[in-house]
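Below is one structure, written out as structure tokens, with a few remarks after it.
In this view, the complex is presented without one of its protein chains, the others remaining in place.
Chain IDs A and B follow the sequence of writing; residue 1 opens each chain.
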Amino acid sequence: MCSALLTFAEVSCARGGRQLFERFNLTLKAGDCVALRGANGSGKSTLLRAAAGLFADFNGAVDAASFHYVGHKHGVSALLSPKENLLMHERLAGSTRWWPAAAPEAAVGDALPFGGVSAAQALAQVGLGGAPDTACSQLSEGQRRRVALARLLLERRPLWLLDEPLTALDADGRRLVQELITAHCQAGGAVLCATHQALSCPSATEVQLGGGA
Amino acid sequence: MFAVQFRREWLCVLRSKDEALNPLVFLFLAASLFAIGFGGSSDRLGEAAPAIIWVLVLLANLLSLEALFRRDFEDGALEQFVLFAQPQFAAVLGKVAVQWCACGLAMTLLAPLLALMLNLSAAALPTLLLGLLLGTPALSLIGAVGAALTVGLGGGGVLLALLLAPLHLPVLVFGVSATLDGGAGLAATAQLYWLAGISVLALTLTPFATAAALRISVERS
Partner (left out) sequence: MNFKAWWHRLGSPKWFYRVSGPWQSLFLSLALALLAIGTVWGLAFAPPDYQQGNSFRIIYVHVPAAMLAQSVYLLLGVAGALLLVWRMKLAGLVLETLVPFGMGATALALFSGAIWGKPTWGAWWVFDGRTTATLVLLFLYFGLHALRRAIPDPAAASRACALLAIVGVINIPIIKYSVHWWTTLHQGATFKLTTAPAMPAAMWAPLLVNVLGAYCLLAANLVAKLRNAILRRERSSRWVRDLMDGSQPSIGPAPSPNRPSAAPSHSQRSAAP
């Protein structure tokens, strides 16, 4: 179980005439959790977006297994209720199962504890069990982020790409995120997240960006 | 996939009814401005009615298209859509179909009222309705490409109009021409075939272009 779930190979990227990365290399294997640290504008989000395939203007190669992405914008529709959001996402994304991204998915996926839970269960796990049917426009920013995090639990995917998962969350919520990440890594998944706050997960390693660039 | 996306969008439209109705209100408001502007000269108004109706339909549709992807872009649902909704062709089609139902189809159904306001000759009405029914899908489908390209850009509305007006021109030409011929008691079969042809061509090609445009827009943000 040492096949890579995410590889950056010699990734170089310039934006607005400024070199963000030069020959950046990183490999995530099952059980790895990497926290990207760095000042604003050091390219944390760009790196995550490159991993997710939402940013392609770079040289080098990125190879990712099947993943969940929770971006800076959490992707929760304000007009729909939390439950509808999750159901729609599950159905829209469900067909990705027919095209498994890479071999590791089959090997790792079976060992994951999360995944395959229903939308209601997922919401209960992130502490939103009480309000599945109110429109998300009525929810607070932190609650919407919890809805976005509940997406991670819907379907088992080995790689989680999280952009600032701790922002807008209360102390309870931050603890929840760290528990989820820890459990995911212990079960053989991998997590890449950008964060300004230190993660207190046992397996987390930090990668500092923008130091010499 | 089409059905899932269609249901999701339909829920969204139902929950933002006011926003969805605004283009239709604009349609009637602008039509009455024309009627007032012509100052009671009902014959001249009737002559100009085919052109007025088609241009207003085109503009109202632009207003509705501008909002097609905006909300999803702002809350990030568009990122998830681009990443995970498969196949994109069907998902895009589901989105556009709802926009057409809420705007193009609705305008077609309301067109008799519009024709009455603008004193369009009764003989032209069937051709007008058929023309709108065949032509508005093309407006929505081609428009979705422009909406996808301009989503999230400042001044999106004007920019969208600038991009789309030349591309919408053929629909306008054939639509007006068909309505005029219909009013004169001539068969407008050729123009109607053209409208249908443009819609079918747009149906087969534009969903791919819209999906590509959405990816470009999401990558730029």
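Quick notes
Throughout what follows, contacts are C-beta pairs under 8 Å (C-beta built on N, C-alpha and C of every residue); 3 or more make two chains touch, one makes a residue touch a chain.
Being a predicted model, the structure only gives us computed values, none of them experimental.
Shown as candidates are B:Leu105, B:Leu125 or B:Leu167; the residue that touches the absent chain is B:Leu167.
In the full complex, chain B touches the hidden chain at residues 142, 145-146, 149-150, 153-155, 159, 162-163, 165-167, 169-170, 173-174, 177, 194, 198, 205-206, 209, 212-213, 216-217, 219-220.
The rule we apply is simple: only the chains that are shown with their structure count from here on.
Centre-to-centre separation between chain A and chain B, using Cα means, comes to 37 Å.
Here chain B touches chain A in the complex through residues 1, 4-5, 7-8, 11-12, 15-16, 71-72, 74-77, 79-87, 91, 218-219, going by the rule given at the top.
Those residues of chain A lying in contact with chain B across their complex are 49, 52-57, 69, 71-80, 84, 88-89, 91-93, 95-96, 98-99, 135.
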